[in-house]
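Here is the structure we will look at, set down as structure tokens.
Just one protein chain is left out here, and the rest sit where they should.
Chain lettering (A, B, C and D) follows the sequence in which the chains are written, and residue indices restart at 1 in each chain.
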Amino acid sequence: MPIFIKKRSKNVGLPPGTLIHIGEKKVEKTKITLIDYDEMHFQEREIEAVDESLRLKDQPTVTWVNIDGIHQVEILEKLGRYFGLHPLVVEDILNMGERPKIEDFGDYILIILKIPYYYDKISNEIETEQISLILGRNFVISFQERERGIFHPIREQIRNGKGRIRNLGADYLAYALVDSIVDAYFIVLEQLEESMESLEEKVLTNPIPETLQTIHNLKREMILLRKSVWPFREIISRLEKEESPLIQESTKIFLGDVYDHTIEVIETVETFRDMLSSMLDIYLTSVSNKMNEVMKVLTIIATIFIPLTFITGIYGMNFRHMPELGLRWGYPMVCIVMIGIGVLMLIYFRKKKWL
Amino acid sequence: MPIFIKKRSKNVGLPPGTLIHIGEKKVEKTKITLIDYDEMHFQEREIEAVDESLRLKDQPTVTWVNIDGIHQVEILEKLGRYFGLHPLVVEDILNMGERPKIEDFGDYILIILKIPYYYDKISNEIETEQISLILGRNFVISFQERERGIFHPIREQIRNGKGRIRNLGADYLAYALVDSIVDAYFIVLEQLEESMESLEEKVLTNPIPETLQTIHNLKREMILLRKSVWPFREIISRLEKEESPLIQESTKIFLGDVYDHTIEVIETVETFRDMLSSMLDIYLTSVSNKMNEVMKVLTIIATIFIPLTFITGIYGMNFRHMPELGLRWGYPMVCIVMIGIGVLMLIYFRKKKWL
Amino acid sequence: MPIFIKKRSKNVGLPPGTLIHIGEKKVEKTKITLIDYDEMHFQEREIEAVDESLRLKDQPTVTWVNIDGIHQVEILEKLGRYFGLHPLVVEDILNMGERPKIEDFGDYILIILKIPYYYDKISNEIETEQISLILGRNFVISFQERERGIFHPIREQIRNGKGRIRNLGADYLAYALVDSIVDAYFIVLEQLEESMESLEEKVLTNPIPETLQTIHNLKREMILLRKSVWPFREIISRLEKEESPLIQESTKIFLGDVYDHTIEVIETVETFRDMLSSMLDIYLTSVSNKMNEVMKVLTIIATIFIPLTFITGIYGMNFRHMPELGLRWGYPMVCIVMIGIGVLMLIYFRKKKWL
Amino acid sequence: MPIFIKKRSKNVGLPPGTLIHIGEKKVEKTKITLIDYDEMHFQEREIEAVDESLRLKDQPTVTWVNIDGIHQVEILEKLGRYFGLHPLVVEDILNMGERPKIEDFGDYILIILKIPYYYDKISNEIETEQISLILGRNFVISFQERERGIFHPIREQIRNGKGRIRNLGADYLAYALVDSIVDAYFIVLEQLEESMESLEEKVLTNPIPETLQTIHNLKREMILLRKSVWPFREIISRLEKEESPLIQESTKIFLGDVYDHTIEVIETVETFRDMLSSMLDIYLTSVSNKMNEVMKVLTIIATIFIPLTFITGIYGMNFRHMPELGLRWGYPMVCIVMIGIGVLMLIYFRKKKWL
Partner (left out) sequence: MPIFIKKRSKNVGLPPGTLIHIGEKKVEKTKITLIDYDEMHFQEREIEAVDESLRLKDQPTVTWVNIDGIHQVEILEKLGRYFGLHPLVVEDILNMGERPKIEDFGDYILIILKIPYYYDKISNEIETEQISLILGRNFVISFQERERGIFHPIREQIRNGKGRIRNLGADYLAYALVDSIVDAYFIVLEQLEESMESLEEKVLTNPIPETLQTIHNLKREMILLRKSVWPFREIISRLEKEESPLIQESTKIFLGDVYDHTIEVIETVETFRDMLSSMLDIYLTSVSNKMNEVMKVLTIIATIFIPLTFITGIYGMNFRHMPELGLRWGYPMVCIVMIGIGVLMLIYFRKKKWL
């Protein structure tokens, strides 16, 4: 079963704003990478400590700080202080059980999203991880539970100066990150579509109990996907309509594009849920049909032979006075009668379309 | 299974605005036809290259450029530049996996729609293709995956000057194209209604496993149709309410008409879904009823003959001291007793309404 | 199956506004009757041709033109021109497949409604017919597919000067016509309620396959009724809120009344759908229960007699050395043992509550 | 089946505003009681005829006229004229098939509500009756189909001057009446909860066909209750928000309280419906489980004894040359073989967990 709520009992009773990491620890050590770029310059390095001059605030370049692994509370605390984040923001980033959401704090915007990944491809088990983004005036900070490579292409584009990313601001970078997160859903959905196609064939041709479990698993994954992608709609729609100076008009047309993709993800999940319900119906009916067939075979055999056996039973009785037993043609006649009964039965079954 | 999401993995990781065709290549060569008309003039020709003087911008005539086959990225790119389209617009037109939508870019409006067609009439398999329209001040560009003939009547009307189309502007032409796309749904729905009528009869009279598969297939097609037609509502409603100078007041009354038709398509799809659910219930119950009948026959035969066979078994025992065996009327009496039991059983079954 | 979409293929491809009758031809000849009245005067006559002076436009009386049979396109075309109707309006009136709707054209309001009638009372088959109304400044035109008598009482009231109808304007007449159309739903629903009451009894006492078909038919009729009455809500609500000079304030209080009735029709249809679903559940469970009962009888008979028959089989074996066979009390003892087994079985079944 | 629509056929075709009583006649004679009070004075009397000076209009006291039995059309007609009610109002009061609603006529407000009562406690049959209220500037008129005692406590409070009722106006009286009507739902729901509790136990421990019928009946009652209480939400909410001079600000806080209770009634009905659906599932599954158990017994008995009987059949054959028959230990050996087979079968069933 995918985990629907993270253990919160840990921080129940603590005053709000107390920083504590809720969730599984997925990497050994927090890794911080910094990319700093504008149209002309590009700089990329790994940061050891947060105290080190992370960036110059008055610089006009765009700074992207990416954090992989967020269980080291003290690092995030320092980072929060360095960038002037509200304590609740850092608490939310640390809590893996947060619902996807967007919050505008004036100077910066907090975006919390979920990214799906295949935990186990054979059993179609999907899990989600949390990715938090902070979009400031000329910086973006991204927090991942673990490096999963989904931001590689963006990094590559910045490095090579491909596309328009180097010419545009931090808001375009944030858009690109959100876009790649939505794309991750498409990748998962494509694989799920393949699973469903093979499942559909199985359901119709050879429904076995394992098929049922696969349907059940897929249904559960759909519930999980739906729960994690549903809030995207509102988040991206709010980003699009935000009157914040952090987001430029020219970026909003791109956000409209991501919004369309999000709607498509949601609709596809809904479509898949509908189809899984339909498959469950088919499965149940197939099982019913099979049982019906079994019953027919039993009934045909039993209804033919039970009366015949009764006849043999009659002439197996040991009464002294049974005139038929002494007849010359008694045996062949009884055989003919029995064959006649059998044939009549078969005709009846044919008429009933049981054969 | 109809394809619900197109392989997007192709462009995952590419910077947005990178032009790439996503979908199946359906025709060998892109074919561009140009129709240019006003009340007086009419001109129709096939275009070889986009560079050729497509149209004179300052001319007051209406220009309709129709593109069949959109896998040749470079042609669309040129066209996009020629008409001054935003790169994201061309990207959307190239991506067959787009959701139907409308976007107003000020100088032109992008409309993306889906058109249904029968992929396989016997198995009721429906697929959809994407048709994109660009409505500019005095031009319309339509993009189809393949020539399917649905725009023939409009072309005919323009050629012959039938109807009011020659007297009205590009917005009326766009309306006529959208209207013919909505009509394509009616044609598919009519055929589906026929399939459902024959299915309904089968379900009630002779439910076989194939019937189940037909129900399942039809259900899936309904999901597909619903997914592709649902956004029309909003698209046409927005066209109707658009404050754009591209759409004249006089055209809006026609759009109201298309809107009504769209609502009817949606409602009919919903009605069909309701009826298919109902048919599945009927199917299941019919199967249950049939099994019940089989069980009854088995039970009647078995409950009549098993006790009788037991009686014959008694007198088939080889005990030396069984007084009945020596009786003169033993055999006939046993026969009478057995007939009596059989008759009593039959009366009981009749009372139970099993016969 | 009721017809959910009318064949539109006829006019697919024709330019909008081309007049063509879509639907079945139900009467031989179009019949036009004209009633002209005010508080003092009353005149009623049948019109042969539309050219004849239908009415004087500047007259202050209320004119009601009723058309029965609308397949004669040319008559409607003339009428449309005479009253200055938009070509799309006449097209909508001619198309029996229109969805109920209201459209305000400034000078007149078009209202399209559906009226239900029993096509076949025994199989509870309901069909709908389309009634279109045009409400002008001092005239009302009504179009029916066939004369069904639902407007008789209104005609009678006008003739006799009963009620307030003669004192009020064309808007009150339109209200009265809409009210009688809504009443037609109540008449159908009353008959359906009776069908459902008798059905409910059958389902609980004697569920046979025919009951299932009746449930299915009723469900289908509910879908049809719902589809045709649902848009009334919006239509009447819009009439009530319309800022049109065609509708006086004093008439709106009556419209509020029709609105309430419409809501009741819709709610009753929903209630009936709920109850039919519930009945289907009951039916299925009753069938299950019956099968359970059949199985119990089979099981009781089989489990009692199969072991006993086995015992008789043992002593029917022909082994030379079977000491029991020679015993004086062998036969009676075996009989007692068998009776004992039978009694024990019966006690067991009683304990299991199978008897 | 509770009656969902009252016979309206009676007044179909009559002009609106024609007064006619639709519904069952429940009491012999209409009884009119009048209570007139203010902080100081209190007067209560039974009225014989409406002509009698019902009340003095310019008096500042609050007048409450209660009518039990509303089939005597002429009395209501007089009353309507006396209080200056619109003819449609009197028509609505007379029509028992009205949907709960509120209408503000400026000088007075019409409120139509439904009150539930137990028609038959054993079969959980609930019916509803209509109560109409007219709230004027300093009077309230209440119309009941039959005296059911729900207004007794209010009458008692007025008589004894208990609570604040004597100090407040007609709007507070109307509130108190509505409150007692909502309370009537709680009383019915409490009894239904008890029925459901005992039902739930039965479903889990001993599901018999009667349980099914009880579930079905309760479901039907829930549909009825829902239908009659659902419009309360809107009615009371509109009363609360009404800008009418008839309702004072101080009364609105009490209306907020009734609103909360209404929401609770609606939610409880929904909760009960959910639980009934759940119980039906349980019932079906219990029946399935029971059948499964029956099948197992049959299968165990049959699969053990059928092969054994076959063995006895072999040695019951009359072939002259069957060497086993002559063996000294033939019979005991066959017996041992048969016991062995039986034991193996039992072990197999135990392994399959059928025992």
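Simple rule for what comes next: a contact is a pair of C-beta atoms (placed from the backbone, for glycine too) under 8 Å apart; a residue touches a chain by one contact, two chains touch by 3 or more.
Keep in mind that this is a model prediction, so the values were computed, not measured.
Asker: Tell me which residue among A:K25, A:R45, A:R81 or A:K290 touches the hidden chain in the full complex.
Answerer: Going through A:K25, A:R45, A:R81 or A:K290 one by one, A:K290 is the residue touching the chain not shown.
Asker: One chain isn't shown here. Among D:I20, D:I314, D:M333 or D:L355, which residue touches it?
Answerer: D:I314
Asker: Could you tell which one of A:P60, A:G149 or A:P209 touches the chain left off the display?
Answerer: A:P209
Asker: When the complex is taken as a whole, what residues of chain D touch the one chain not shown?
Answerer: These residues of chain D touch the chain that is not shown: 152-153, 156-157, 162-165, 176, 179-180, 183, 186-187, 189-190, 193, 196-197, 200, 204, 253-254, 256-257, 260, 263-264, 267-268, 271-272, 274-275, 278, 281-282, 284-286, 288-289, 291-292, 295-296, 298-299, 302-303, 306-307, 309-310, 313-314, 316-322, 354.
Asker: What chain A residues would touch the chain not displayed?
Answerer: Within chain A, the residues that touch the unshown chain are 1, 3-5, 7-9, 12-18, 86, 88, 92, 97-99, 101, 103, 206, 209, 212-213, 216, 219-220, 223, 227, 280, 283-284, 287-288, 290-291, 294-295, 297-298, 301-302, 305-306, 308-309, 312-313, 315-318, 322, 324-328, 330-331, 334-335.
As a convention for this text, only the chains that are shown with their structure count from here on.
Asker: Give the touching-connected groups of chains that are left after chain B is excluded, with no other chain moved.
Answerer: When chain B drops out of the picture, the chain contacts leave these groups behind: A | C, D.
Asker: To bring chain A onto chain C by a C-alpha fit, how many degrees must it turn, rounded to the nearest 5?
Answerer: My answer is 145 degrees for the C-alpha fit.
Asker: List the interface residue numbers of chain B and of chain C, divide the shared ones by all numbers used, and answer same when the ratio is over half, different when under half.
Answerer: Counting which numbers both chains contribute, under half are shared, so the two copies meet through different residues.
Asker: Indicate the whole-number Å distance between the mean C-alpha point of chain B and the mean C-alpha point of chain D.
Answerer: A distance of 42 Å separates the two centres.
Asker: Quick one: report the Å distance separating chain C from chain D, using the average Cα coordinate of each chain.
Answerer: About 26 Å, centre to centre.
Asker: If I count partner chains per residue in chain A, which residues reach a count of at least 2?
Answerer: Expected reply: 316.
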